[in-house]
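The complex appears here minus one protein chain, its other protein chains still in place.
Now for subunit A:
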Amino acid sequence: MEDNQEEVLEIFTQDGVLITTAPATYIHYLNNVGTLLIVEYPNSNLTRCIEWKPLDLTIDSDVQDQEWTVVSTVERRRTYSGSLPVDVNRSKHLKINMNDIKSFRVSHKNQKLTFRDGKGDNVCSFIFQHGNCDGLIAVLKGILKTIVSRRDKHVYCILDDIKNPERQQLDKSFAELNLFQEQSSAYVWKFVKNFPNRPYEATMEAFSKITDIVYRGPEHRLMDSEVHNILHRSLEAIENNTTTHSHDEYELIAHVPRLPALKEYPRGRPLSFEQWKALQDSEGQVEDVEAVKLVIFRGGISSNVRKEVWKYLLDYYRWKCSHAEQQNLIKQRNEEYFIMKLQWRSMTKIQEDNFTDYRERKSLIEKDVNRTDRTLDYFAGDNNPNLQVLYDILMTYAMYNFDLGYVQGMSDLLSPILYLMNNEVEAFWCFVGFMNKVSSNFDMDQAGMKEQLQHLHTLTAFYDPEFANYLYKHDSANMFFCFRWLLVWFKRELSQQDVMRLWEVLWTDLPCQNFHLLICVAILDTEKNILMENNYGFTEILKHINDLSGNIDISTVISKAEGMYNQIVDAEHLTDAVRLIIGLPILGNTSIVDSKEASPDISDLTTNGDTDEVSYENALTHSFL
């Protein structure tokens, strides 16, 4: 059984599991976070084990990479889950034979799970840091005969004695009796096959749980067209509003996934000068960065400290630097800036004539600078010197990041920063910091934008399947109408003051990454009744959304988005697709099914074309024809 070559079947895995009690041999693992697995060794008499392994960093960084660099996250994630690297370190895992476990207890709102032996002693306990152990319990109930203890309703006793009278009684009450006599893998397989017969209401949640199992299947059965078809048909059943009820066959997981109620999250007061000074020590270092960010997230920044705090938020200043170090850094950055500026300023006429790419950039920047925020006093009027500074910074940025160069939209991102800093060098470095956060918006192939639109759809579909379905049926699942919102972070929709408030809130990365997508979801949620009541199609939706410019109350939207965020993270049926987007660790029940689960319709965008670009374009094309 210790043989690495041996066949291993992973029945269940979950990340983000903290181990708090373990047998003496594994004491070094205590209080570490890792992955909990239920595995089966088919060649060793079907031995089943509980295993736990510490966080695997290589896989983790892989997930992060893929999230932001490819359009086709679905494809990639599928590969990821389909071909988990063979774990040669398996022997180092904490491993407990399931036969030694006689009961388990669920506590702490289903976030803690303790396994006990026959004497009732705790063998090991785990805390599920993300979500809860419901998925695992469902799987355990599937592979073991369990009964709730009469003394403690949180304790499940495992019945291993076939002749146990209690067990026989129990059997009768299980409709899935036959299933349980088979190997767990076969059971799973049957589970999937029976899937179409299941009540439609259960489907959504069931998917995530089924994928837990399907994905660990021995022959990567998901790739099997049969499974694919089954899942597909089930999805159609949802569309057709099938409401057949089967009996409590799958009671285990059969309930309608519903989001918790939307709670109010009133906005707070902006970070004040006094608060800001209090959070710095005498050396100027900011100890509790998270506390600062939290205040900013809740209420933004007062205008009298905004200028300074933005430098931190945009990585120009370092949070943990003394005044002296800071001064040093500023000096360096200053020199660096003027070196880069000199590079283009010293370009001769002949050089320029021989450098088409440069010339084109220059002319585009010239044109766009003249069309950026000219209604603001700061940039108004002919020969306004601030326009020259705007131009110089963008030209220097094109030197700083020649591969990216200048892309339309950048001048919008720079304008409020320059306005606030009113200093060329500081504005440049803060702009660099902002660009580092959003550079994928300006990818040559627009992959970053396409991916965000896709993510936005996934979130919308999870939050409000009915609305997502409406969009799908009205050729708008591509979410293209949100393009401008996303490209320049609502710069064109809001007043200068409001956009500054929104940006500083978003820069905190609270309460989650990609919170700007939730801002979109919140606005769309506010508009959806108008869109649906008027039966708007793609062009009309585009028009309506474009015309919202100037009519968005950003404080209301931010607090609504926060409420929605909390609804989503508290949802029982939170999927990996959504987890990935908002930066929660995934549970391993990944990929295509997830994406479809959240949105039957997104397949147009992701799974049908030869390449993503083609399918995206198709989707967009179909959209408005």
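One rule holds in what follows: a residue touches a chain if its C-beta (ideal position, glycine included) is under 8 Å from a C-beta of that chain, and two chains touch if they have at least 3 such contacts; residues count from 1.
Here is the rule we use: contacts and distances are computed from a predicted model.
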Check: Looking at UniProt, which of "General transcription and DNA repair factor IIH", "SWR1-complex protein 4", "small monomeric GTPase" or "tRNA (guanine(10)-N(2))-methyltransferase" names the chain we cannot see?
Finding: "small monomeric GTPase"
Notebook entry, point to check: Given the contact definition stated above, which residue among A:271, A:471 or A:487 touches the chain not shown here?
Noted result: A:487
Next item on the list: For the chain that's not shown, point to the residue among A:277, A:367 or A:473 touching it.
Entry: A:367
Next item on the list: Using the definition of touch stated at the top, determine which of A:36, A:271, A:407 or A:432 touches the missing chain.
Entry: A:407
Note to self: Can you tell me which of A:283, A:308, A:445 or A:466 touches the chain that was removed from the display?
What the structure shows: A:445
Margin query: Applying the definition given at the start, please give the residues of subunit A touching the unseen chain.
Written below: 363-364, 367-368, 370-372, 374-375, 407-409, 411-412, 442, 444-446, 449-450, 480, 483-484, 487-488, 492, 537, 539-540, 542-544, 546-547, 549, 613, 616-617, 620-621, 623-625
